[in-house]
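Okay, so here's the structure we're looking at.
Of the protein chains in this complex, one is absent; all others appear in place.
Lettered A and B in written order, each chain numbered from 1.
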Amino acid sequence: MTRYSAWSLVRAGFSGQRTWAPAWRDAAPRKRYQAVIIGGGGHGLATAYYLARKHGIRDIAVLERGWIGGGNTGRNTTVIRSNYFFPQSARFYDFALTLYEGLSRELNYNIMFSQRGMWSFAHDRHGVEMLRRSVNAMQLNGVDAEYHDGDTVRRRIPGLNPSPRFPILAGLLQPRGGTARHDAVAWGYARAADGLGVDIIQNCDVTGFDIREGRVVGVQTTRGNIATECVGMAVAGHSGVMAERAGFRLPIISYALQAFVSEPLKPVLDTVVLAPSTGTYLSQSDKGELVIGSALDLFPSYAQRGSLPVLEQTAAGLIDLFPQFSRVRLLRQWAGIVDVVSDSTPILGESPVKGLYLNCGWGTGGFKAIPAGGFCLAHHMATGAAHPLAAAFSLDRFRTGALIDEAAASGIAH
Amino acid sequence: MLLIPCPWCGPRAENEYRCGGESPIVRPADPTATDDDAWADYLFYRDNAKGLSFERWHHQWGCGVWFNVARDTVSHQILAVYGITDPRPLLESGA
Partner (left out) sequence: MSGYRLDHGGDIDRDRPIRFRWEGRHYTGFVGDTLASALLASGVRMVGRSFKYHRPRGLIAAGLDEPNFIVQLGRGARTTPNLKAPYVELYEGLDAAPVNAWPSLRLDLLAVNELFKRFIPAAFYYKSFMWPNWGLFEPLIRKAAGLGTAPALADPDHYAQTSAHIDTLIVGGGIAGLAAAHHAATSGQSVMLVTGGRHWGGRLAGTSDMVEGKPARIWIKDVLRTLGAMPNVTLMTRTIATGHFDHGMVSLCERLTDHLPPTEGSGPRQRLWRVRAGELILATGAIERPLVFRGNDRPGVMLAGAARAYLHRHGVVAGEDVVVATTNDSAWYAAFDLAEAGAQIVGIVDVRAAPSPALIERAQRLGIALYLGMAPAEALGRRAVRAVRIGRISHSGRIEGATRTLRCDLLLMAGGWSPAVHLHSQAGGRLHFDRRLNGFVPEPAGGYRCIGGAAGDFARYSTLAAARGQTAEQRHGPIHATLWSISQNGAPDAQAWVDFQNDVTAGDIALAARENFRSVEHLKRYTTLGMASDQGKTSNVNGIGILGDLLGKPIEAIGTTKFRPPYDPTPFGVFAGHRVGDGLRPRRHLARHDWHVARGAALDEYGGWMRPAAYPQTGESEADAVHREVLAVRSGVGIFEASPLGKIEVKGPDAAAFLDRMYVNRISTLKPGRCRYAIMLGENGTVFDDGVVTRLADDHFLVGTTSGHAAAVTEAFREWLRCEWTTMRVLVEDVTACWAVANIAGPKARALFRALPTDIDASGDAFPHMTARIGHIGGAPARVARVSFTGELSYEIAVPWRRAGDLWDALVTAGAAHALTPFGVEALMTMRIEKGFLHVGADTDGTTLPQDIGFGEIMRKKTDDFVGRRSAHRPDGLRPDRRSLVGLETTDGNAAPLTIGAHILPAGTGQPRPSDGWVTSSAWSPTLGVPLALAMVERGQARMGETVPIWDLGNWREARITDLCRYDREGTRLDG
């Protein structure tokens, strides 16, 4: 595998860039693997990479229904942050962020993680109290967090509306938060996993499972049956569909989450901004596009397309923050399908079928968790026990009621 | 923007409504006698069907009626509208 560097680009430049090898091989499925991962998105590819790298298991197939990175990994708004309230979430997401910080060099693939900071705002007295509660929780959980009053927020983010409908009374800044190039995360993990011998198999849909005495012994695919006793499932958005093929249900509902980009602009926003009042959040990509997101569509959906009502709400939220963006133009809108869980916390770990492990329930925030989600799933698949960072995210919490309700703790419900 | 036929008001735009999720979800008759697993099933576990799905909707910013809708979750096509206590109609997914 050619090592990527400025030097290798220069060298290739003298031969018309014709010397590059495929970033990953298109493997044909074999009859048996030690481990099979369903889903060639960020989580699935990261799982394969960590299985190979950390646990020395290289006899792995990643089965992707379409093209790798084509689900939510390639459809999100690319925000990476770990501004969570409960210790279990904080530990997990901050581990993800830490892995992200070293990922470009670990994978030898520039994922362009840009730590330009992530802000969220408080708009009324109660919001200020809850924001303060969050900042303190983050600090006590060992996550970087700063509390700033409204004047400081406006000074730090030039161009914010001085008199918005929802006043900005305070802001929470996580300086290590930021954005990364989403596709590159999938491609980087794919290339590195491939380099370690992992088979990446595209256009391969898993249509069923071979289950004997409650234990998985193989998967049925559109490209033939594969025997294996260790399966990881990382198909967020379609987790319920895949679970049904394995004969169980999940506490998950699929919704469309939309995203929007503007035409490219010269640099105008140097951080990531979230306004809880409207749910609108945005950043500016390296290409210059404003990348904007907001709330879910309000009904269950598997349609990866945009809708008008959410666009109208999002545009209004955007303009309340930055009224000068009213004349900026929307270039493209689309949607991803997300696994919504009642407590906004992922599900990691065992499923009702032995040997089949879950990585799902990411809600709207799976991208930021990719390294940790893959790392913990790999750990569980390799060792048969949950990684301590993921132990609280088991399916069992829906029975016991030990939910880790991040949305409720943010106080938005009232 | 969906156009949803309210049984009382006729076709109205999606943003007059609120979706209340899968229907029916049967509440255990004696919750105290229901074990934790069955209770979790009632609270959280859903079919979450890709394709034909049965759900209840509320004409919240209209007449206020709750009613059932059979809808395809991929095409978003509405295949039937029926009363809240009516049985599910027999349908094939439109997608």
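By definition in this document, a residue touches a chain if its C-beta (ideal position, glycine included) is under 8 Å from a C-beta of that chain, and two chains touch if they have at least 3 such contacts.
Being a predicted model, the structure only gives us computed values, none of them experimental.
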Taking the complete complex into account, which shown chains does the hidden chain touch?
-> A, B
Option touching the unshown chain, where A:Trp24, A:Tyr84, A:Tyr302 or A:Phe393 are the choices = A:Trp24
Contact residues on chain A toward the hidden chain run 4-6, 8-10, 13-14, 16-18, 20-26, 66-70, 74, 87, 104-105, 108-110, 112-115, 124-126, 128-137, 139-142, 147, 159, 161, 165-166, 181, 183-184, 187-188, 202, 262-268, 278, 284, 286-288, 303-308, 311-320, 323-334, 342, 397, 399-403, 405, 407-409, 411, 413-414
Please identify, in ascending order, the residues of chain B that touch the omitted chain?
-> 1-3, 20, 23, 27-28, 30-32, 34, 36, 39, 43, 56, 58, 60, 64-66, 75-76, 84-85
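Assume only the chains that are shown with their structure count from here on.
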If you average the Cα atoms of chain A and of chain B to get two centres, how far apart are those centres in Å?
-> 29
What residues on chain B touch chain A, complex-wise?
-> 1-2, 14-15, 18-19, 21-22, 36-37, 39-41, 43-51, 53, 55, 71, 73-76
The residues of chain A that touch chain B in their complex are 238, 240-241, 244, 249-254, 298-303, 307-309, 342, 398-400
